[in-house]
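The structure appears below as C-alpha cells.
Rather than the whole complex, this shows some of its chains in their spots.
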Amino acid sequence: MPLSWLVLIVLALAAAGYFVGRIRVLKLAGGDVRALHSLPVYYGANVALSAAVPALGVLLLWLLIQPSLIENTVSAMIAPEMIPEGSNLNLVMADVRRVADGLYTAVETGAMNMAQVDALQASADVRATLGELGVALGQDVRPEVLAAAKSYLVASGTGNTARMVVVLALSLTGLVLSMIRTKPDYRARNVVERAVLALLMAAASLAILTTVGIVLSMLFETINFFGLHSWKDFFFGTIWAPNFRGDSELSILPLLWGTLYISFIALLVAVPIGLFAAIYLSEYAGPKTRAFAKPLLEILAGIPTIVYGLFALLTVGPMLINLFGQTGALGVNWMSGATSVLTAGVVMGIMLIPFVSSLSDDIINAVPQAMRDGSLGLGATQSETIRQVVIPAALPGIVGAILLAASRAIGETMIVVMGAGAIAKFSLNPFESMTTITTRIVSQLTGDGDFSSPETLVAFALGLTLFVLTLGLNVLALYIVRKYREQYE
Amino acid sequence: MYDIAKMGTDVDQNTTKISARNVQVYYGDTHAIKDVNVEIGARSVTAFIGPSGCGKSTFLRCINRMNDTIDVCRVDGDILIDGEDIYDKRVDPVQLRAKVGMVFQKPNPFPKSIYDNIAYGPRIHGLAKNKADLDEIVEKSLRRGAIWNEVKDRLHAPGTGLSGGQQQRLCIARAIATEPEVLLMDEPCSALDPIATAQVEELIDELRNQFSVVIVTHSMQQAARVSQKTAFFHLGNLVEYGDTSQIFTNPQDERTESYITGRIG
Amino acid sequence: MTDVSQPNSAGTPQSSLHRLDARTKRRNAAESRFKFYGIVAILIGLLMLVTLLYTILSKGTGAFSQTFVTMQVELLESKLDKSGTRDLEKIKKVTTFGYAPLIKGAFEKSVLEHGIDTDLKTKDMAKILSKSAASQLRGYVIANPDKIGETIEFRFLANSRVDGYLKGRVSRESIANDKNITAAQLDFVDQLIAAGVLEKTFNIDFIIGADASDQRPEAAGIGVAMVGSLFMMLVVLALALPIGVAASIYLEEFAPKNWITDIIEVNISNLAAVPSIVFGILGLAVFINYMHLPQSAPLVGGLVLTLMTLPTIIISTRAALKAVPPSIRDAALGVGASKMQAVFHHVLPLAAPGILTGTIIGLAQALGETAPLLLIGMIGFIASNMPETIGEGLLSPNSAMPAQIYEWAKRADPAFYERAWGGIIILLIFLISMNTLAVILRRRFERRW
Amino acid sequence: RDQVQVAGSSTVLPYASIVAEAFGENFDFPTPVVESGGSSAGLKRFCEGVGENTIDVANASRKIKDKEIKACAEAGVTDIIEVRIGYDGIVFASDINGNGFEYTPSDWFLALSNEILVDGQMVANPNKTWADVNANFPAQALQAFIPGTKHGTREVFEDKVILAGCEATGAFDVLLASAEGDTDKAKHKAAEKACISLRTDGVSVDIDGDYTETLARIESNKDGIGVFGLAFYENNTDKLQVATMSGIVPSTESIATGEYPVSRPLYFYVKKAHIGVIPGLKEYAEFFVADEIAGPDGPLAEYGLVADPELADTQNAVADEAVLGSNM
C-alpha cells in the first residue's frame, strides 16, 4: 500500500475517532454536558490524537530507520572482490538503490509484476527497460548489482508490509484504548492541551532546526575548504585575491573591514535621519501627519534592493562624483570612480531609514507619559525632554532597532555589488571601492571557478563565519536589552 | 501629629498667590471644569478633595499649563499668578513651569542617577554656575526633600532603584531644586505605604514655609492632616472652599457633607 | 505684605512671566531647531521615496505599451501542407523557419494595398517584425489546421528597435552602427505608421505573458513570473503564518524563562540577520538535495522564503501578543478558562491585526527577494505556460517577479531594461497594496479594547 | 518531469534561451528550463547525481575540469557528453562619443599591471593617462572596467591580453629571472602571477555584476573603457564604440578565423544517462548544434555567437552520444 494511502487511512481513523469519542462521552453522560469533566470536543480530539499521533510518529521513525537497516543487510551481499577497480562500496550501493528504485517504480506502475522482476536477468537490457519508465541509470547493470537490487526490493517490500501492519495496529490500538478511557470524568482537556502545547513547542524549535540546518548545510563544505586552504590565511591574512590559477590568497579580514565600513556609513545615514524622523513622528507630528508619513517611509523598506542597486549606480554615484570628483562642484578631486564605500553606504542608509524610524517610533511611544510629564513639569522644553529623558529611557529599544538595521546592512548584497565595487582592501578613505562578505559569498558561489576549488568553497567558510559573527552580535544585543530593559517600569 | 489648630499661626496665607477666574476646561466635548473661581494663598497648603473624576487633577494641571500637552484639552477663563495671566500669549509655558513645580501621583524618577535626577532642572534652567554650585544645589534640595541621609552615599545609583516612598521624596526634591514658587502635588502619596506617606506629609508641612503648596488627595484624613485650606470639587464644580477645619467640621454645602461622612465617594 | 516683589531665592530673581528672559529665548531657539531637524529628516526620507518612485515610473511606464503591425496573411497551402491532407503530424513538420515566406507575402500585400512606395526587399521588411511572428503564425495554424488556404488578419509585434523608435529610445543617429536595423527600414516604419498599419498600443501581454528569449524583448511578459510569485506567497502564507504564530504563542505565553528559551530567542533574531543567500544554500541542501523536491519549483521557493520570513513574523507577532492587556488574560482565567483557552479564545483574536501586519510585512519582504532563488533554480530562462492546477503551479518550474526583473536587467538588448523597470512598477504596486492593507488593518483594529 | 532542465553559465544563457524557445515552438516537447547561476554552480548541480531530481544539461563558459569529472563520477555521473557550441568574443569598448582606441596587449599591460618594466627595472605603475601608456593615444584618464575574478572572461583577459602584453613588453623575462621557486615550472608560475597582478588604485575596477553594469559605469564615467561580450556590444552600438586589438576589428567573422585573439569557447554538457529518460533531451542537444541554429547564419550567430568552424564534428558527436574520455 502506498505511503500516502497509509497516512490517509490513519487520518481517516482519527477523524472517525473524533466523532465517535464525542458521541460516546455524551452518551455516557446521559447527554448532559454538565456531567463531563471537559467539553465533548476535547474527548473527540483526544481520541483523534491517540489514533493519529503515535501511529504517525512510528511511521516517521520507520521511514528514517528502514532504509539504513536494509542497506546494512544488502551491502553484506556485496563481497569486497565484487567492487570494481576505483570504486567503493558506497558507489555500488548507490547503484543498487537506483536499480531497486527503478524496479519498484516498474512494479508500482504495473509495467512489471514481481514474478517478472524475479525473472529479470542482468543480460537483458535492464537499463533500457527502466529508461522507458523514466528511471535513469548511469550505466549498464552488473549481475551482482541486480541481485542485490532484487533482495533490496524484497526486503523493502517486507518492510513496507510490516510497516503498514504496525502503523495500522497502533492507530487502532490508540483509538480503542482512548475510547475505553473516555469516561465523563476523564480529563480530556488537560491531555489535549498538553498535546497542543507540544505542537507549539515544536513550532518554536523550528528556529533552532533552521539554524542547525544552516550550519550543517555549510559546515561540510567549510571543512573541505579548510582542508584545501590554510585557516591562518583565512582568518588572519590581509589579502583577498582569488585567482583562477589556484593558490589564491583568501582572507576574510579585508572583506570584514569593507562590511563594517559600509555598514557603518549606512548607519551613519540611517540612524540620524531615522531617529529624527521617529522623534518627529512620535513627539511632534499630529495623528494625521503620522498616519500619512509613517507608511510612506515604510515603503522605502519594501522597494526591492536591486532597484536601490541601480539607484546607487545611476543616480547617487554620479551625483557624488559631481560633488567630490575631479571636475566636481567642490573641486576637491577626492573621488575617481562612482563606486565607493560612500555610494553604497548612503544608498543602503536610505533603505534602512524605515527600519530605524518605524521601530524607534514604536519604542519612543512606549516610553511612559509619566517620564515626559516629570520633565515638562520641571520646566524643560519638549526637545530637552526628548533628548535627556525620552531617548535615554528608550535607548535599549533604539539600540535593538539599530542592531536590526545593522544586521540588514551586513546581509545586503545588491546595493554593495552595484554601489561599492568589488575590490577587497583595507582603506579608511570612504571614496574608494570596497566590498563585503555577503557579495563575495554570492560571487564566489555563482562564479566560473572549479566548484571544488578553494576559490568556490570559500563562500561557505565566509557564510559560516558571518553567521557566527551575527550570532555573537545578537547575543550581545540580548544582553544589552536585558540589562537596561524595564528600567523605567 | 499634625494639628489642625496649627493653621491659624501661619503668616502668609492671606496673600493671594494664585487666583482663578471663571475657569472652564473642556476635553473635546466633555466639560470637565465648570466655572471655577478660587484664590490660593502664598506659603500655605491647599488641598483639593472630591470624588474620583470630579476634576481635581484637571484643575491642578491648569495651574502650570501641563494641560497644554493634551491635544483635546481647552481652557477658558483666567488664571493669575502674582497678578499675571499665565494664559497670556506672551507667557512661555516652559518658564511658567519652572516657577510652578509639580509632583505626580506615581513617583516618576528619570532612569538616571539620583544626582542627575535632581541636577536635571537646575541644569536646563542654568541655575548653577559650576559643578560645585550644582553639587550644592543637589545637596540642598535632597536635604529639603528629607531624603539626603538615605541617599547621600549613593548619589550615583539609579533613582529608579529607590523604594516608592524614597522615589516620591526624590521627585519632590527634584521639583524643589528649580526653586519654584508654587508646588503642585497630584495625589503624591497614593502609591506609597503608610510609613512613606507619613514622611512625605511631614515634608509637605515643612515646605509650606517657603512655597505655596497645592495638593490633590483622595484621603480626607490626609487633607485634614496637612492642609490649611480645602477645596471640595464635585462633578467639575468647585462646591466649597474654605479653611480646612471649617470644611471638615462644619461644611456649608450638602454635597460636601455627604462626601465627608462617607455617603458618597 | 510685599512678598511678591521680593526675590525668594538666589537662583531665580522674581521676574515677570510676560517677558521672556534671554535663556528661555535661547532654549526656545534650540527647540525650534530640534523640531526642524525632525521635519528635515522626514522630508529627506520622503524626498528619497519620491525620487525613487519618479525614477521607476519614468523608466518603466514604456513597458506597458508596445508597437504592433496589423496585416492580412494568406496561409498558403503550398508552404504549410503540401500533401493537402491536413494531417497534423505533417503540418507540424514545418518549423517556424518555414513560415518566413508567408510573412514576406503579407508585407508585399500590405505595401500594395496601402500604396507604399519603397525600395526595401520583403526580407528586410520582415525584419521589422518580432522573431515571435513566425511562431505566432505556426501556433495558429496548428490550432486551426482547417484555416489553411484562407487569408487571416494578424496583429504582429514589431521588433524592439522599431518599438524603441516609436518610444524615442532609438533614433536615426543612434542606429548608425546597429546591424539590426537600417535607416531605410525606419523610413518604411514611418510609411507604415502613416498608413495606419503600425501603431503603438497598450500591451496586456506584458502583464500576463511569459518570458521570451534574448532576441525577443518585445514578446517578454511578467505574467507567469507573477503567478510564480503568487504561488510562493501562498506557500509562505500557509506555512509561515501558522508556524510563526504557534512559535510566538509558545514563547510569549507558555515558555518558562530559562536558557532554552533564551537560545530560541537569540536564534530567531539571528535568523532575521542571516543574509538571504544563505537561506538559498540551506534550501538547496535540504529541500532539493536531501528531500528531493523538484527544482525551480515555487514550492521550494516558498519553503525557503518561509524560513526567511519566519523571524519577521515571530518578532511582530510576539509584539502583538505582548500588547494585549494582561487584564484580558486575568479575566478569562478568572472565570475558569485554562491558559490555552484564554490564549486561543481571547488573546489571539485581539492580537490578530498586529499579527497580520507583521505577516504582510514579512510577505512583502519575501516578495522582493532574489538572492535565495538563484540557488534553487528560479532565475534564468523559464518560459513556462500558465499553470492550470494548484499542484502544477506549485511543482512545475517557474520564476518569480524579482527574479524576472533581475534577469531582464542583465540582458543585452536595451529594450529589456525598460521591461525590468516595468516589472518593478508591477512589483511595487503589489508591495504598496500590501502595505496599504497593513495600514488599514492597523488603523481599523488599533486598540479596540 | 517532462521538460529538459538546464543550468549553468550566464554567458551561455542567452544562446540557450534562444534555442530553448525555438525548441519549444517547433517540437511537441515543453520548453526547456534554463537556469543561470554560473558555470561552476551549474556543473556542481550537474554532478550531484543522476535521476529526475538532478539537471540534465550544464552550460559552461569553460571546459569541465578533471577534478569536476572525478567529483561527477563519485556521484554516479559517469557518461558525460561534451558539446562545444561556439565562441564568445571578448571586446573592449568605450563611450560612443569619446576617443577611439587601437590597442595591443602591451597597452593593456602597461595600463593596468601593478608593476611595469622601466629601464630594465620593475617599478610601480606610474601611468595616469592613455598617453602615458602609448604616445599615440589621447591624454584620457586611465579607467578600466574589467570582469571580476569570478568571471571566466577574466581568466581569458589575463591570459590573452595581460600576459601577452607582459611578454611583449619584456617584463615577463625580467620577472622570470627574479622569480623564486624550486623548479622551472614554479618559477614560471610565480612570474605569471606577478604579471597578472593588477593595480588596486582604482584605475582598474572589477565588475562582479554583468555587462549592463559595465555599460552603466561607462555612462556615468565617460573616460571608462569596458570589457564586454561581443553579443552585448552588438546590441548596444548606439552607446558603445569598439576598440581594435592588434589592428583587428572584432566581429563574428574575425574571431571565427582566429584573427582576433580574445575569445573563449562555450560548452554544454549532457548526462548520457538521462537520454531516453527525459523526453526531448537528445532532440534538444541536436537542435542546439543544428546548422540552422548554431551555424554562421543561424539566430545564435545573429545574436553574437561566434560559430564553431568545426560544428559538423560536434553534430556527429552529439548524434553518436560520444562521451568524455571515450576517445582518449
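Worth pointing out:
Which chain is which? They are A, B, C and D, in the order written, and residues in each are numbered from 1.
Just so it is clear, a residue touches a chain if its C-beta (ideal position, glycine included) is under 8 Å from a C-beta of that chain, and two chains touch if they have at least 3 such contacts.
This structure is a prediction, so every number in the text was calculated from the model and none was measured.
Only one copy of each distinct protein chain is drawn here, although the full complex in this structure file has the stoichiometry A x1, B x2, C x1, D x1.
Assume only the chains that are shown with their structure count from here on.
Any chain that touches chain A and also touches chain D is listed here: C. Separating the CA-averaged centres of chain A and chain C is a span of 22 Å. Remark: chain B and chain C have CA centroids separated by 60 Å (rounded to whole angstrom). One finds 83 Å separating the Cα centroids of chain B and chain D. Looking at chain B, residues 94-96, 98-99, 124-125, 178 sit in touch with two or more other chains.
In chain A, the residues that reach two or more other chains under the touch definition are 310, 314, 381, 384, 445-446. By the definition of touch given earlier, these chain pairs are in contact: A-B, A-C, A-D, B-C, C-D. The residues of chain B lying in touch with chain A in their complex are 64, 66, 69, 71, 94-99, 101-104, 106, 108-112, 120-121, 124-125, 158, 160, 171, 174-175, 178.
Residues 1, 3-4, 8-9, 11-12, 16-21, 23-24, 27-28 of chain C are the ones that touch chain B when the two sit in their complex. By the touch criterion given at the top, residues 27-28, 30-31, 33-35, 37-42, 44-46, 48-49, 51-52, 55-56, 242-244, 246-247, 249-251, 254-255, 262-279, 281-282, 284-286, 307, 310-311, 314, 319, 338, 340, 361, 364-365, 368, 370-371, 374-375, 402, 405-406, 409, 424, 427-428, 431-432, 434-436, 438-439, 443 of chain C touch chain A in their complex.
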